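Before we start, here is the structure in question, set down as C-alpha cells.
Omission of a single protein chain aside, the complex is shown with its protein chains in their original locations.
Take a look at subunit A:
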Amino acid sequence: MSDAPAIATHDLRRTFKDVDAVRGVNLSIAPGEVFGFLGPNGAGKTTTVRMLCTLLPPTGGTATVAGLDVVRDAAQVRRSIGVALQEIGLDPVQSGRELLELQCGLYGIPAARARTRAQELLELVGLADVGERRTKTYSGGMKRRLDLASALVHEPQVLFLDEPTTGLDPASRRTVWDEVRRINEAGTTVFLTTQYLEEADQLCDRLAIIDAGTIVADGTPEELKARMGHDVVALTFDDPGNGTVTAAERAVAGLEGLERTVTERDGTALYVRDGAAAITEIVRLLDAAGLRAKTINLARPSLDDVFLQATGRRLEGAEKETAA
C-alpha cells in the first residue's frame, strides 16, 4: 500500500459540451511528494483537480487517489483528502473558528476534539486572534490561510491545492509556501496547481506542465531545466520581423556546442554547452551575416524556458513575476 502511488491517473479526460478541457492525462505521484501542476489559465488544472477530488466525474480514463478509485470509491476518497479549491469557498456568515469546528464535525471529529483542533489550526495559520471574526471581514491572504486550515482538519493523506497563492502578495505567498512545506514534512502528499514558475521551482519535488488539456513536459524542476541544455544565450533584435530572427538562427546554425534553438517573439534563445565561450562566437557569426543583436543575455535555463519549449509560448505574466 505504501509504495502504491498517492495519485495515479490513466488517460484521464473531461469534456464539457464543446470543450475538451482535459485530454488524456497520465500521472503517477508517489506518497510524500509535492507535485506541481503548472499551466496557464484554461489549461485544465482545475478540471483535473475537481476530478481527483470527486467533485466532477471524468468523461474518460481512470484515476485513483490514496489507492481508491475516484468514481467507484468516491466516499472513501473524500475521507482521505483535503481540498482547497481555486475559488476560496468560505462561508461568510460563520467566524473562522466556527467554520473550522463545523468542518471538523463534517469529518466525524467529536465536538470536544473539534474545539482543540480548530484552535490548533488557527494558531498554525496565524489566525488565532481573529478566529472570532466572521470570515467576510478577512483579507485575501487570511481567507486563503483559513481555507488551507479547513482542508487540514482531518490530517489528510493527500492535499489538493488549486492555485493556492494566486492573487496573494509576496509575503502571504511565502507563508503559504512555508505551510505547504510543513504539511508535507508531516507526511502529506501535496498536489498543487500554479501559474507561477517560481512556485513550481521552489516548492515542488516534481511537476508536470499542462497546456490545452495535455501534459507537455514532466519531471523534477532540475531535470526539466537540464533537458533544455546547459546554458541559454537569449538574443533580441530591434527589428525582429522581416526574417531577422530566422536569418540570425541560420547564421548561428553551425555554432559549436549548440543544443537547441527556440524562437521567441522578439528574438531567439540558443541553448549551448558553454555559454560564456559561445558568446564571442555568436557575435562573430551574426556580424558575418550583417546582423546585430539588441541584447544578449546569458543565463541558466529556467522553467520559463521549459515552458516556452514545450508550448511555444511564455507563461503569461512570467516575466513580470521573475522581475518582482
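Operating definition for what follows: contacts are C-beta pairs under 8 Å (C-beta built on N, C-alpha and C of every residue); 3 or more make two chains touch, one makes a residue touch a chain; residues count from 1.
Rule of thumb we're sticking to: contacts and distances are computed from a predicted model.
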item: UniProt protein name of the chain not shown, from "Metalloprotease", "Gluconate 2-dehydrogenase subunit 3 family protein", "1,2-phenylacetyl-CoA epoxidase subunit A" or "Transport permease protein"; value: "Transport permease protein"
item: Residue touching the undisplayed chain, where the options are A:Ala30, A:Leu102 or A:Leu255; value: A:Leu102
item: Of A:Ile88, A:Leu122, A:Leu168 or A:Leu315, the residue in touch with the unshown chain; value: A:Ile88
item: Positions on subunit A where the hidden chain makes contact; value: 53-57, 75, 78-79, 81, 83, 85, 87-94, 98, 102-103, 105-108, 134, 150
